[in-house]
Each structure stands twice: as C-alpha cells, then as structure tokens.
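Taken from a larger complex, these chains appear in their original positions, while the remainder are omitted.
Letters A and B mark the chains in the order given here, with residues in each chain numbered from 1 onward.
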C-alpha cells in the first residue's frame, strides 16, 4: 500500500474542498487536470451538471457560487485504490448551502466517485462526481427566529 | 506505529459505514467477524440494541433500515491503538435518519468504541458500539416548507 500516494490524494481533495468553500477559484484550478470531468448530481439547477474541462468546472463554480452564497462541503471516509499513476476514490460528502437572499438552507449528503492522475509527480483530480443520498430545502420562513450570527460571505446592509 | 494497519482498519470501518447507508447488507457482512458484537445506544427502539453475531447484526439492519429510511452515518476523528492482531478504536459519529413516511428527522452524535481483529491478513470489526452525546427528533410538521429534492431511497408515489 502506497501510504504517500494516499496522503497526497487526500490532500488534493481537501484543498479542492477548502478552495470551494473559500471561493478561491484560481487555487482550486491547481487541483484539477486540464481535462478534468465533473458531474454534480444535485437537482437544484433543474438539469444535469456536467463539465468536461478544468476551465468549464471553474467557470461554472466562479459564476454560480457567488458572494451571496455560503457553502460548507465536508467529505470524509476515503476509500482510495492506487494503480500506478492513476487512482480511484470514494468519499462521503455532507454539504450545506445557505442563501440568505432567497431565505433557504439546502442540505445534503452524497457519495463521491473520483479518479485521480499523477502528472509531473503531483496527484490531481481527473474526474469527480456524486450521487445523492438525499438533498433537502428548508425555507428560513419556517424558522422565524433563525439568525446568522456570523457569515464570511455576507454583504453588510 | 503500524501505518498500514491503521489505514486498513480505517478502510474496513469506512466500508462498513458506506454499506450501511447504501443498504448493501451482503457486502457489509464482509466487514465483520463471525462472532462480532454490536451495541447501538439509540433510544429509538425503546430497548437496548445488542447483537452477538455477524448474522444477528446484519439481520437486524436488513429488516430495520428498510427502503423507506434514508440514513447518513459520518464518522471521523479515529484514535486507533493496534496490538498485534487486535486493535481498539474510538471515532466520533454524526448521523442523520430521514423517515418521510413518519415525517420525522432523527439526528445525533456519539463516540464509537470498536475493537478489530486481523483474520487471515484482513482487519475486521469484532465489536462496535456507541454512547450518545445526543439524539434528537424533529417532526417535519414543524417545517411545513421542508422539501426532499433528492432521495435515493424514495418510492415515487
């Protein structure tokens, strides 16, 4: 078992996820191969979300996960199989999206199915996607006393 | 420190948890010793849940965590001590159970206390159980706008 490869693959995934929640799109691009594919199984957009290049993935996220949206993507339970310079991995994801303007909280869980590729000694994500266990929407109007006491992405009124 | 054993033990636990949420009972059985014990400290069933064999554990889960129940079991923070061909481990668990038919969401957290045994070179779970930090029930009637926008286990009406 190649423990170094496993750690490096976990690290590139953690960096991808951190950059997503911190909206660091340029740094996030460094975690993907140029030909990276992404398939996000969320019903929120009314159509399948499929992208076939690093550029398309980053462009979608940059324009969609804007400053009015707070996201938390927490993935764990990695089961990773390394085969030379490629690898496959499964992860459990729990995510939460808060959209104050639309007064809604979206929560969900899913299993990621990823592939990774080692390029010039560095492991990158070459394919990522997930199937939902569930996804839910809770309108904040159902919780009249709910308060966001901190929000990194709020625009103070 | 036996890093390979630590990784193999994490892997068998992640597989157990993934099979639980995906209701893959036959595959889940492969993560347990034949004499595996389980003690689940949930009050939901009104009595202690204790099982003394792999067969009894899988039979309970197969008949209880049915197709109308969506579960997410997310465990992390492993503290594992290996001693030859046995090991002990503590994990933090966060779990969420959605039962649309009963219009209820159950959430909780607990610390797992497990033991593991190496049989024919493969680490298996020989004892698992947890004590709750908390468990809560939220009736969906309190959230009239709540919607499940995705649910792997829903039966379309």
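One rule holds for everything that comes next: a contact is a pair of C-beta atoms (placed from the backbone, for glycine too) under 8 Å apart; a residue touches a chain by one contact, two chains touch by 3 or more.
On a predicted model such as this, the values are computed, not experimentally measured, just so you know.
Copy number for the full complex in this structure file, with 2 chains shown: 3.
Note that only the chains that are shown with their structure count from here on.
In this assembly, the C-alpha centroid of chain A lies 24 Å from the C-alpha centroid of chain B. Those residues of chain B that touch chain A in the complex are listed here as 3-4, 7-8, 11, 14-15, 17-18, 21-22, 70-72, 74-76, 94, 96, 98, 142-152.
Across the interface of their complex, chain B is touched by residues 1, 3, 6, 41-44, 74, 76-79, 90, 92, 94, 106, 108-109, 111, 131-139, 141-143 of chain A.
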